[in-house]
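One chain of protein is taken out of this complex; the other chains stay put.
Lettered A and B in written order, each chain numbered from 1.
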Amino acid sequence: MIAYLLRRALWTLSVLWVVFTLSFLLMNAVPGRPFGGDRGMDPEIEKIFRARYHLDEPIYVRYGYLLTDYLRGDFGISKTLRDFSINEIIAQGLPVSATLGLLALLFALTFGIIAGIASAVRRGGLVDHSLMAVATVGIALPEFVVAGLAIIMFVFILPWFPSAGWGSLRHLVLPVVCLGLPYAAYIARLTRSGMLDVLSQDYIRTARAKGLAPSTILTRHALKGSLLPVLSYIGPATAGILTGSLVEEKIFAIPGLGIHLVESVFQRDLTLAMALTMLYTVILCLMNFIVDVLYKVVDPRIKLDA
Amino acid sequence: MHKPLLQVEDLRVEFHTDDGVVRAVDGVSFNVAAGETLGIAGESGSGKSVTNLAILGLLPRPPARIVGGRAMFDGRDLLTLSQPELRRIRGRRVAMIFQDPMTSLNPLLTVAEQLTEMTRLHLGHTPRQALDHAVTMLEKVGIPAAGRRVHDYPHQFSGGMRQRVMIAMALSCKPDLLIADEPTTALDVTIQAQILELIRDLQRDEGTAVVLITHDLGVMANLCRRVAVMYAGRIVEESSVDELYSRPHHPYTLGLLRSRPRLSGGDGRLRPIDGQPPDLSRLPSGCAFHPRCPFVVDRCRVERPALLPTPFEGRAACFVSKEVAAAAEVELD
Partner (left out) sequence: MTDAPVTAAEKYARLLAEAQQVRGTSLGRDAWRRLKRNRAAMIALGYLFLIGIGALFTPLWPLQAPRMVRSDRAFAAPQFQPAFTQTTTWIDDSGAIDDDAVSAAFGIRAADDPKSGWFDAFNRQLLRLRGAIFGRWEAASWCGCDMLGRDLLARLFWGARISLVVGLVAGLVSLVIGVSYGATSGYLGGTVDSLMMRFVDVLYSIPFIFVVILLITVLDDPEVKAGLSSWGIENRITIFFFVVGAIYWLTMARVVRGQVLSLKQEQFVEAARTIGCNRRRIIFLHLVPNLLSIIIVYLTLTIPRVMLFEAFLSFLGLGVEAPDVSWGVLANEGTQSITAVHIDWWLVVYPGLALGSTLFALNFLGDGLRDALDPRLKNR
């Protein structure tokens, strides 16, 4: 197990390294002035920049400096937000974004799994058809359209929730639901098909032949197996929720990291964009790592050294 | 003969598929006495598994539908019992083992979990008792180091060992009847013999009645006293093993015996039954076997023969059973 963990950790680190190098090269692909051709850059900031990012050194030296900075957890300074270091920006935005993301993931998992099981058990029934229709809509509509419709419905027509902002529970409901809904829908589909798949297995027939009650068969024999696909989907779902949070933060004016990432792109604030890209990558890799390990724990058939 | 343990009468099962209604079981009747072993033989698709799954209410419905018949077990018709009532019989009174031990055990649960849940449910064991009982059962079916291995997962056992686990599980509540659906088909030949011996020994010790479903007549000869042969959803012949092997009254049985490889006797050639097994959704008229039958007479094409007693305590569904028996006697001796 420890060997496996080490190997997984090594793999994760190498992925992070690849992304780092890729981003670094991209940033340096911009010719001319430091990280971008903004002619109007404040000379004072430019001076700080040159010193901070060792811009007068050759590229491989800069690479080394930046890598050590990142390894130390120092993400440097931003071109546009001059009063804050990137670390401070992250410290401010990350808790907000993390709350939003985790709640959305939690919502997607609970709602998706329950809906999936319900429609698998009542297969072909009204619940099944309507849930699957909702699921397909959730998959087919982009986040911002869902969010836009939700705002029209639940903010303006039915004044239940505030349209934007952050701070109270009521502020949370719409962004969390809008962010989690497509993933809830997909998880519902996964759970349903996983459940149907497991229910057609021979060992379910064995369990029935043993005289177990349907509820016991469902929870003891079928649930675990049917959730395996969901477990492996948590990785991609996290990736989706991370990107989706960019959209929701923009629409609902939530002061998270996503706003900064989008803004940094428009301002061509490359140091900030790269730092946030790396941060999102780290979060995603961490999630994938956890899921992988969990998967091995749940499914005994998978050999740890495979 | 004393009162039968299981009495199946005129069981009819249909499947509603894309290609129309398939009559998988068409009027099957048989009895199993307590402690007896009945063999049911036939090609794949002849309805032998469906018959037994139907009795325990294990057929997926839809597409399957039981359209008629009775299955009297202990004075009650299993086909009319409610699901909760049926669940008290399944596993407790009637247990089942399946063909493929690789897929019949839940890969995500340990053997202990799968063995104990049954005795805890049916016999009210405490977790401790159930575990002890599970270990005892595993020892009884010949699994070495049972106390340790009980905590393993199914994939850690070999095929033969898994089938032993299945048998241990099936017998752990001391059922009155064990239905073994091709229990050795998926196993190596040497393992097959061991498993059959195990079933026979356990049956002798526990006094369990067994319905053995197989397409392997050799397996059947080993284990059963009485045999029923099924073709296209119907029983075409039923008699004692000795009788059936020496003097079959149905041409299909004779065909099966002929197509068996033998070490000695005959000219050493295999003689397959001509033709294809019938398409159940488009059965031939009259006797379903007539297109493949070497003894066919005109009557076979229009009229379906009933299952009638033979002079030798068996039953056969054939208009020319006498001729068949005579021909068989000459050939098989």
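The definition used in the following text is that a residue touches a chain if its C-beta (ideal position, glycine included) is under 8 Å from a C-beta of that chain, and two chains touch if they have at least 3 such contacts.
The shown structure was predicted, so the numbers you read here are calculated from the model rather than taken from an experiment.
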Given that one chain is not shown, which residue among B:D74, B:D242, B:D274 or B:D298 touches it?
B:D274
Just name the one of A:V96, A:L131 or A:I151 that touches the chain not displayed here.
A:I151
Write the list of chain A residues that the hidden chain touches.
11-12, 14-15, 18-19, 22-23, 26-27, 29-32, 36-37, 136-137, 139-145, 147-149, 151-152, 155-157, 163, 192-193, 196-197, 239, 242-243, 246-247, 250-251, 261-262, 264-266, 268, 270, 273-274, 276-277, 280-281, 284-285, 288
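Simple rule for what comes next: only the chains that are shown with their structure count from here on.
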CA centroids of chain A and chain B: separation to the nearest Å works out as 53
Residues of chain A defined as touching chain B within the complex
201-203, 205-214, 216, 220-221, 224-225, 298-301
Which bits of chain B are touching chain A when the two form their complex?
56, 58, 83-84, 87-92, 95-96, 98, 100, 103-109, 113, 117-118, 121-122, 153, 155, 166, 169
